[in-house]
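Shown here: the complex without one of its protein chains, the others still in place.
Showing chain A:
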Amino acid sequence: FIYVITAFNLAYPSTPWRFKLFCMPPNTTYDFLLPAGIPKNTSNLNGYYEPLLEAKFNSSGTYYSNLTSKTTFHCCIWSEENENCSVQADNIEGKAFVSTVNSLVFQQIGANWNIQCWMKEDLELFICYIEPLFNSSFKNYDLKVHLLYVLPEVLAESPLVPQKGSFQLVQCNCSAHKCCECHVSVPAAKLNCTLSMYLKITSGGVVFQSPLMSVQPITIVKPDPPLGLHMEITDSGDLKISWSSSTLVPFQLQYEVKYSENSTSMREADEIVSATSLLIDSVLPGSSYEVQVRGKRLDGPGIWSDWSNPLIFTTQDVIYFPPKILTSVGSNVSFHCIYKNGNKIVSSKNIVWWMNLAEKIPESQYNIVGDRVSKVTLPSLNATRLRGKFAYDAVYCCKEHECHHRYAELYVVDVNINILCETDGYLTKMTCRWSTKAIQSLAGSTLQLRYHRSSLYCSDVPSIHTTSEPKDCHLQRDGFYECIFQPIFLLSGYTMWIRINHSLGSLDSPPTCVVPDSMVKPLPPSSVKAEITAKIGLLKISWKKPIFPENNLQFQIRYGLNGKEIQWKMYEVYDAKSKSVSLPVPDLCAVYVAQVRCKRLDGLGYWSNWSTPAYTVVMDVKVPIKGPEFWRIIHEDSTKKERNVTLLWKPLMKNDSLCRVRRYVVKHHTARNGTWSEDVGNHTKFTFQWTEQTHTVTVLAVNSIGASFANFNLTLSWPMSKVNIVQSLNAYPLNSSCVILSWMLSLSDYNLIYFILEWKILNEDNEIKWRKIPSSVKRYYIHDHFIPIEKYQFSLYPIFMEGVGKPKIINSFTQDDIEKHQADAGLYVIVPIIISSLTLLLGALLILHQRMKKLFWDDVPNPKNCSWAQGLNFQKPETFEHLFIKHTESVTFGPLLLEPETISEDISVDTSWKNKDEKVQTALVPLLLATADLEKGSICINDQRNSASFSEAGSTKITCEDEGRRQPSVKYATLLCNSKSSAIDDEQGLINSSVSKCFSSKNSPSKDSLSNSSWEIETQTFFMLSDQHPNIISPHLTFSEELDKLLTLEGNFSEENNDEKSVYYLGVTSMKKESSVFLTDESGVLCPFPAHCLFTDIRILQDSCSHLVENNFNLGTSGQKTFVSYMPQFQTCSIQTQKIMENKMCDLT
């Protein structure tokens, strides 16, 4: 705004912001009303033309510098507003003169400048810009421009003409293009003052001086051109031009918007608005818009800013607005579209929307905005999946079935980023971590953590605060970003979120708020110690709480046996003040490892790390729980009457010794010597002499704490060692590592405490193994390594309160089916042994046989002394017939009693009957006849053969018959000893039957006529044969009817005896009824008898009859005495005794 000084005509009227300075040669002289200090342009320089000026350039330079004789061009200011040069604004004449002359003359001969002055937008700098007009003929040499100004202190003084010395000189910067800029800084306080100034331009020795000008700086503020020019299409389809306003200018601005639309037709407009945006309605598809904006003070004087750079906005045939949307998951977005098909805009009603050209968006989501604009809304968006390079969804606006290839881009980003924070144990640092792994990162986007700190605590619903600070985060190797706050405000609420910045906009993740105090991960407890407490025996773990936090803490303890893989057990302590805990542990003598960690008791924050592990040291905790179990071995010295007892025990296990046994002490107690102890040291064996009747020993285990309380006693007692309560003991091997033992006990008055089972390899004393077994156990499994070929001895000792009882000892495994099945391997070893032993036995028998023969016949009565043997030639026996006949006649009957005599067990008499069959038969006939004849008399026939000569078995048969018998009964008993009885079972069966028959014959009378009991004859005949097929001729002195009876009668009496005792009584196997002579060809008896069975019977015979009766009861059970009969014998019993005997026999049956 022109500030014209009129009052004193001092300041030259001018257009201060933009004007032209025209300077005239001196011949056209004007009187300038200059301030007092400035000399008047009094000098006259004639003929100052352009060539002259050039010629006198150098000389006049110095000349002009002298002010007194200065030659100054007359300059006038010509502004656009005032067409005429206003040299003499107040002089009408001059004005008229200038106006007529100026435009031509000045431009041709003068020196002209464009000058523009303004205040910058920041209101601090006053700028004058001087640009020479080169169309003038005047050349600029050595251009120097100075601006002289006065800024009076007080506003009121401004109209006064400044004094000469008050002008301040500012040198202007001139560039190579002769453009100069003069800067005058204006204090903010003097913006409203009047600035007086004039320009002095020195060029080529000529000084051009402008008239004095005055201006208020605030009135010539020129803003910067508006920035951020932007065009977009509004939802209603209008074009919105917007820009940003300057924040520096203290007053409101008006803007001038210049735009042109270039579509099918041109449209230009120029509008002045006060807002920072302008709407141009009905944007046209397929057009381009060019826009420029400038600004100026809205109310009051000012200068238009420069035009902003032109912005060109082109619309396509299909306009999407917005063309691209970046949004977060779950939000709703809308797209608008204007569709121009050819030259025609498609009606919004006909527009359909497609997603990725694959999925039609439902019409319910469409909205019609006016005739041209269609809108689609996409609700609750899911994150965009990457499809190749495309990180967006394409939204298409189509005309029914026709789609334009242009699309809108929709970027949906998952911004649910979780931020986890943790405060360190010193409460000085909070580390927040977050990862973008879970979300699809958008290309070209940057992530930033922003936070806002509230002074105390968090709000219930954290919200994104307008004022927030960014926080530097560093990507870690694990893909997490880590941001560290240090120092921290413990109780402040840090609201944090991640901002995703992208060219399309920025997105914020949902904010989270943390209070560092509630995110503390404490330091682990320190000074953690673990020990097993002495005497009590608990695992005690102690610790110290960390110095921070000061809140109450809870503790977690984990402990376990130290090893490669520790099985942890947990224990929790909720008492904040507790510093230790004692826990029961199963094994007191092991190394335990323990760790402690802590957390705030109120549950906030995190668990600390586990403390460094603490280990227990194994040391004695208590006295040993018990003394060792022990057993003894007794070494008897037969010469002396004393026994050495060696005690054996196994070293006490850790669990029992708690934890290390230092020594063992053996405590003795005897009736005579009382109690005394002996230190054994660390040995597990101790030998002492057992001299007294009863000796009690105890073994104590001693560790550093003391001696064991519960100890085992063992009483060694002479009398008790006779007590036997174990009836039977059986051992069954299961396999080579397990043997089952079972036993039977008999009742006893003694107090049984337990058993000791002892086993060892038979005949090897070196290794005795033993085990203590509770008294209630009846069966026991021994797990040991048993060698199958070895024989084992198992001993079961009953241990009474009073002492060790008599053991039951077995030397081998019990034969059992199980064993047979399972010990097949052993069979190959055992069978040869059995065979070889059998062979040996046979050999022994043979030898014995020879010996026996000698023995036998040595005692044969001398025939000369034997009544019945007189006259017999034993060396050459006659026929049996002869023999017997002779006897019956010559020999009187009498009992022949033999004294029992003990001889060896096995007796065998060999016979070879087969050779004698014929002979016997012939010999029998007279015998039978004879017996028939001698029915009334009792006959004892003793037939014997001299086997010494024949090496045949002598068969002995005794026939006892009583005269008074109505039913004479003959009993043949044959005992046959044959070791190979089992090989001829068929024959045995035969024999059995015959025997039973025989017995039945014997029994029949007793059954039939028990009352009269006329059993008088008892005959027992013993054949001792070792031949395989001994044939016994059993002559029967009975009649056929008697025989019939015999045959018909069946008795079972002898069955048991046959089986158990293997004593077979001979019967008749084959009898011929037709003939009166009963001949048995093959009636043989095989008797695999045990010797005692035989001898028992013999004894019966040899005892008196009464004795016999008694002993008959014991026939089946006892065979204590061993007798052998080596002679054929017979005897008669008195009738009474026979009867009794018979009764007893019947009773037995």
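Note that a contact is a pair of C-beta atoms (placed from the backbone, for glycine too) under 8 Å apart; a residue touches a chain by one contact, two chains touch by 3 or more; residues count from 1.
The rule is short, and it goes like this: contacts and distances are computed from a predicted model.
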_Given that one chain of this complex has been left out, which of "Histidine-containing phosphotransfer protein", "AP complex subunit sigma", "Leptin" or "Electron transfer flavoprotein-ubiquinone oxidoreductase" is its protein name according to UniProt?_
"Leptin"
*asked:* Can you tell me which of A:Pro132, A:Pro322, A:Pro511 or A:Pro549 touches the chain that was removed from the display?
replied: A:Pro549
*With the full complex in mind, choose from A:Phe390, A:Tyr457, A:Tyr574 or A:Trp676 the residue touching the hidden chain.*
A:Tyr457
*Among A:Leu420, A:Ile464, A:Leu490 or A:Cys738, which residue is in touch with the absent chain?*
A:Leu490
*Pick from A:Glu409, A:Asp517 or A:Glu758: which residue touches the chain that isn't shown?*
A:Asp517
*asked:* For chain A, which positions touch the chain that isn't shown here?
replied: 427-428, 454-460, 487-493, 517, 547-551
